[in-house]
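Only one protein chain is missing; all other protein chains are in place.
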Amino acid sequence: MNDNRVSHVGNIVETQQARKAFYEKIDGSNCAPLWEVLHAVVTATPNTPCVPYLWKWDTVWPWLQESGRIITAKEAERRVLVLENPGLRGRTRITHSLYAGLQLILPGEVAPAHRHSQSALRFIMNGDGAYTAVDGERVTMHVGDFVITPSWTFHDHGNTSAEPMVWLDGLDIPIVELLDAQFREDGLSESQQTDRSAGSNLARFGNTMKPVEYKSRSRTSPLFWYPYDRTREALHTLAQEEPHVVWGHKLQYTNPVTGDWAMPTIGTFMQLLPAGFRGASYRATDSTVYAVVEGNGRCIVGDQVLAFGPKDVFVCPSWMPYRLEADSDAVLFSYSDRPVQQALDLWREIF
Amino acid sequence: MNDNRVSHVGNIVETQQARKAFYEKIDGSNCAPLWEVLHAVVTATPNTPCVPYLWKWDTVWPWLQESGRIITAKEAERRVLVLENPGLRGRTRITHSLYAGLQLILPGEVAPAHRHSQSALRFIMNGDGAYTAVDGERVTMHVGDFVITPSWTFHDHGNTSAEPMVWLDGLDIPIVELLDAQFREDGLSESQQTDRSAGSNLARFGNTMKPVEYKSRSRTSPLFWYPYDRTREALHTLAQEEPHVVWGHKLQYTNPVTGDWAMPTIGTFMQLLPAGFRGASYRATDSTVYAVVEGNGRCIVGDQVLAFGPKDVFVCPSWMPYRLEADSDAVLFSYSDRPVQQALDLWREIF
Amino acid sequence: MNDNRVSHVGNIVETQQARKAFYEKIDGSNCAPLWEVLHAVVTATPNTPCVPYLWKWDTVWPWLQESGRIITAKEAERRVLVLENPGLRGRTRITHSLYAGLQLILPGEVAPAHRHSQSALRFIMNGDGAYTAVDGERVTMHVGDFVITPSWTFHDHGNTSAEPMVWLDGLDIPIVELLDAQFREDGLSESQQTDRSAGSNLARFGNTMKPVEYKSRSRTSPLFWYPYDRTREALHTLAQEEPHVVWGHKLQYTNPVTGDWAMPTIGTFMQLLPAGFRGASYRATDSTVYAVVEGNGRCIVGDQVLAFGPKDVFVCPSWMPYRLEADSDAVLFSYSDRPVQQALDLWREIF
Partner (left out) sequence: MNDNRVSHVGNIVETQQARKAFYEKIDGSNCAPLWEVLHAVVTATPNTPCVPYLWKWDTVWPWLQESGRIITAKEAERRVLVLENPGLRGRTRITHSLYAGLQLILPGEVAPAHRHSQSALRFIMNGDGAYTAVDGERVTMHVGDFVITPSWTFHDHGNTSAEPMVWLDGLDIPIVELLDAQFREDGLSESQQTDRSAGSNLARFGNTMKPVEYKSRSRTSPLFWYPYDRTREALHTLAQEEPHVVWGHKLQYTNPVTGDWAMPTIGTFMQLLPAGFRGASYRATDSTVYAVVEGNGRCIVGDQVLAFGPKDVFVCPSWMPYRLEADSDAVLFSYSDRPVQQALDLWREIF
């Protein structure tokens, strides 16, 4: 080793020591060098902690039933099994930005009224005839229905049917947490009710019409019940046309008074993959949660094959290429943070 | 008469003569004094030439049949009886800004494809089973359906049923004329057709959902068929609630991808007046054309009583107070230029 | 003439007589055959009554001065010479849809406060130092300034300077008339005044910022004074780049809180044609009124050459091809109904 080299190594060591000393000095005043972390915080492509995963209905359904035995709806406030992404354990979320859980409500039970700034979707997985009330207006829920409880509206659920009811809850909890805008309040009574007639919400907003005097007060859809019979009929009509190479026949739920997303923070979709469909590869920046309504197939994501059947839930992470296949006609509900990404000019897709 | 008075009169005469000479001098160079017409062109309240009027179906239906005998659909291009406002005769319009006509199409006839920058609505009055095609996509029309042929889209109509079909045409001809933006073009073939499946348009846009890949290219609704069975069911559900004191139960048709008006130039509405309804007085700046779908009642406008029954058409002028009454449950379709007035910050109503 | 021919002619005559009888019969009930006028009301291309014309400042300026001698501002309410399009004489308008006039206000005079649903623009042609007040807030006007008096806001003008002041008034009178939405009201006092500081309007809205608490209440710009010194500086900076082949360097005035047009019914523009500019041919559906601020040149429209100099006003009709040429650097203000046409999906241009 010649002297220059020694000197150079010496310089490097010295520089590093000088820098380290500098970092320690400024650390006490809450300053830090960006250059040591720049490429870790501003990455070349999405560096999501979210990983692909599938929850089988056959696995979780017995557990849901068991949860019904070990805790009451009232005690739990919401009796829900959180679906936690394996890459985000302990953080109560299914993707980096969104929450998912399976909620059980037994015959005769009530989930009492409360409200919060988090927006919630309910997608009905099992059972028939429980209700959700939004600001006291009730709708009766059936498998495949998509129901919204908008930010800061009182909502309660009750099961007046004879069978256990399960739905998928999707919330924007991590987004509201990052923004530090959480608020929560209990209702004055356990259940709330207006004198709106049954079906009033759908009559007012569900037929490409709106009350002539209506003024929007939020970005969330005033229609909060999207019944599956309509969605399914629409998809089956469209099934007579050529499917899209990536997503088959796919519709997004809309807010009827803006034409935009049904919820400002969560995009919701329903799609039909015809029997034999072999989708092309696709990637987008919105990690997506899928819930299977009907049919069997596969999601091939990275080097994993997620074989899905009715009532399964699976998740595809941001920017990871994946493709969908169906053996029988398959109907998939899905949700993601796409509305947020689009509102902020961040969303990308490639296919 | 004393001298001063004489002198004053003399001054007035002189002034008037001087002004008249001045007006004549500048007239040759296309200049004119505003002060002579200011209060005629900038009036204190609307000074509409439009007057109230009702066309009885019993009167016009025989004439429509007669028109079917004296001219063919092909010869006429569009076999229509224009409903001309009595205050605007010779100007081919039912209000100051909008056109209305009753179009007859006989079994086996075709109204050939053309397109124009004027937007058109069709409201089905009589018959069942004729089609309208918009850019080749066909819908079958029934009484009470509201159909749009958007600006600058090819459209043709055909009657493949066994009975004569009549609909109300509403167009924005006077608006497009004032703006000097008229364009018109014949289709390459008499009828146009795509391979879209029947019901595709409603499936894509009629269920508070939209195709995930959809991008708007105009302000007009991509849904061009609003079937009456849905509208009627919605109104009958709402009829269980308290009616509005002025308009009963009234919905406006919306563009599902914007939540705004179905057409940028013409607002369209459907309302139900419950049997025994006695509406409060109302005035608005949009002259409104009403077409009766079901029921009997009255429109009391100024000192006139327009007694209406099924298939009658009547018009209420801008800013003239009127009220609606119904003997049996009455369903009224209506249209006006309200979207234009609102887009230009001009619309007003009082009740 | 053989028998067939005779018979055919006979048939035609009979048909025409039958139709005529039919037309007369239905006429009494305010019905008319569309097919007799269809191609006159739905034309292949714009069929504007507006024709090209130029008003020379040298001609109208003496007349404006003369109008100052034969009528007072108070007597006239607004002392304005209307610029009437030669194709629309007696209809108080410069294009089919818009009004133009030259308003004179002499030293010491006041044009008293009133408001109307018509929107007005003022473009300053001559003089310096008179004020316009909008809802009591005053701005001092200079040559080249663009000032807005929004729909239904009280406004008054006063000349506290020592010289006569002339501006071009542009209003949407014919549009508001077609829609039957005219309202007009006199102010309680002749002049209105707030305690807003001078320059407050520009400070709040003129610097790509807005008050943090600001909420829009109309589509019209809350900025109502666009001073020429800024506009001119911007154009002269842009003049270092390549001009557009049709319009040179052209900016449109915007509403700072929407980014859209400054007025909902009238589009306003300022453009610079560099010395020697020879513009390409252009046509659009918005008839356009030009007012020359600086420079000399020509507008070649159809077979006419409108040679323009400072303070001249000229008009180019809808869809008539025209091109602009400049001998010296020319600055042109212009206005048209483009915002209305775009809001209604009707506007077209070709170049």
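Which chain is which? They are A, B and C, in the order written, and residues in each are numbered from 1.
The definition used in the following text is that contacts are C-beta pairs under 8 Å (C-beta built on N, C-alpha and C of every residue); 3 or more make two chains touch, one makes a residue touch a chain.
If you're wondering where the values come from, they're calculated on a predicted model, not measured in any experiment.
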| item | value |
| --- | --- |
| Touching partners, among the displayed chains, of the absent chain | A, C |
| Selected from C:F22, C:Y226 or C:F277 as touching the chain missing from the view | C:Y226 |
| Residue of A:A181, A:A275 or A:V305 in touch with the missing chain, whole complex considered | A:A181 |
| Contact with the hidden chain (one of A:E84, A:E109, A:E294 or A:E325) | A:E84 |
| Per the touch definition above, residue among C:T43, C:S200 or C:Q342 touching the missing chain | C:S200 |
| Hidden-chain contact residue, picked from the options A:I71, A:A162, A:A275 or A:V305 | A:I71 |
| Hidden partner chain, residues of subunit A it touches | 15, 18-19, 22, 25-26, 29-35, 37-38, 41-48, 50, 53, 55, 59-60, 63, 66-67, 70-71, 75-86, 89, 92, 95-97, 99, 101, 116-118, 151, 172-185, 218-220, 264-265, 285-287, 317-319, 337, 340-341, 343-348 |
| Touching residues (missing chain, whole complex) on subunit C | 196-197, 199-200, 202-213, 216, 221, 223, 226, 230-231, 233-235, 237-238, 240-241, 244, 247, 250-260, 262, 269-271 |
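The rule we apply is simple: only the chains that are shown with their structure count from here on.
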| item | value |
| --- | --- |
| Graph class of chain-chain contacts, one of line, ring, star, complete, other | line |
| Of all other chains, the one whose Cα centre sits farthest from subunit B | A |
| Subunit A onto subunit B, rotation angle from CA fit, given as a multiple of 5 degrees | 180 |
| Identifier of the chain whose CA centre is least distant from the whole-structure CA centre | B |
| Separation of subunit A from subunit B, taking each centre as the mean of its C-alpha atoms, in whole Å | 44 |
| Distance between the centres, which are taken as Cα means, of subunit C and subunit A, whole angstrom | 52 |
| Per-residue overlap in subunit C, given as positions that touch at least 2 other chains | none |
